[in-house]
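For this depiction, one protein chain was excluded, whereas all remaining protein chains were kept in their positions.
Coming up: chain A.
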Amino acid sequence: MDLRAGDSWGMLACLCAVLWHLPAVPALNRTGDPGPGPSIQKTYDLTRYLEHQLRSLAGTYLNYLGPPFNEPDFNPPRLGAETLPRATVNLDVWRSLNDKLRLTQNYEAYSHLLCYLRGLDRQAATAELRRSLAHFCTSLQGLLGSIAGVMAALGYPLPQPLPGTEPTRAPGPAHSDFLQKMDDFWLLKELQTWLWRSAKDFNRLKKKTQPPPAAVTLHLEAHGF
C-alpha cells in the first residue's frame, strides 16, 4: 500500500476509532447477554464442518455402492425416495420464508434425515464405513441440537413429531437392494443439499440477528485509504 503523509493521519484516526469502538464489539463485551448470535454462528460453523465431513463420507459410501453410483455423472431420477425431505426449493419461496419457518424446516428435515442415516449405518457392510457413518450421525445429532438451541434462543417452539410418521426403512423383498442403493444415493444427495441450504439459512439469520458490527465499519474505512 502506498502510504503518503496524509495516510498516517488517517491511520491514527482509524486506530482511535478502533479503541473507541472496542467496548462495543460483542465478542469483547462479556458483561451483557450474548443473545442468539454466538449459537447461530456455532450452528453455521457446524453446518460447514458437516458439509466437509459429508464430502469424504459420500465418496467412500458411493464407492461402496459400486458403479454406476460412484460415477461422477450419475444422476438417476428420484425413484422410491419420495419420503426423503426435499431440500430443493424455489428461490422466491425460500425468500418468502420467515426465520421460524426456515428453522422449523431445517429441524424437521434433519430429524428425518438422521433417522434414515441410522438405517444406513445398519446396512453398511464394512466396519470402517460403519464407524464413519456413526461419527457423522453423532455430528448430525449435534447439528440438530444446535438448531433446537437457536430456535429456543429465538423463542420458537420445537416442531412436534407427528405420531406414526417416524420414517423407517422398509426392509424385505418389497424394497430391492437396487432401490435401497438408490435411496442411499438420494439420502446422501439430499443431505448435501440440505447442508448447503442450512449454511445459507444460518448465514442469513446470522446477518439478521447481529447488530451492525464495528469491525465491519472499520474494515470499510481501511479500504478507503
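Everything that follows uses one rule, which is that a contact is a pair of C-beta atoms (placed from the backbone, for glycine too) under 8 Å apart; a residue touches a chain by one contact, two chains touch by 3 or more; residues count from 1.
Note that in this section contacts and distances are computed from a predicted model.
*Asks:* What name does the UniProt record list for the absent chain among "Leukemia inhibitory factor receptor", "Septin", "aldehyde dehydrogenase (NAD(+))" or "NADH-ubiquinone oxidoreductase chain 2"?
*Replies:* Not shown, but named in UniProt as "Leukemia inhibitory factor receptor".
*Asks:* Take the complete complex as the reference. Which residues in chain A touch the chain that isn't displayed?
*Replies:* 64-69, 76-77, 79, 123, 125-127, 173, 176-178, 181-182
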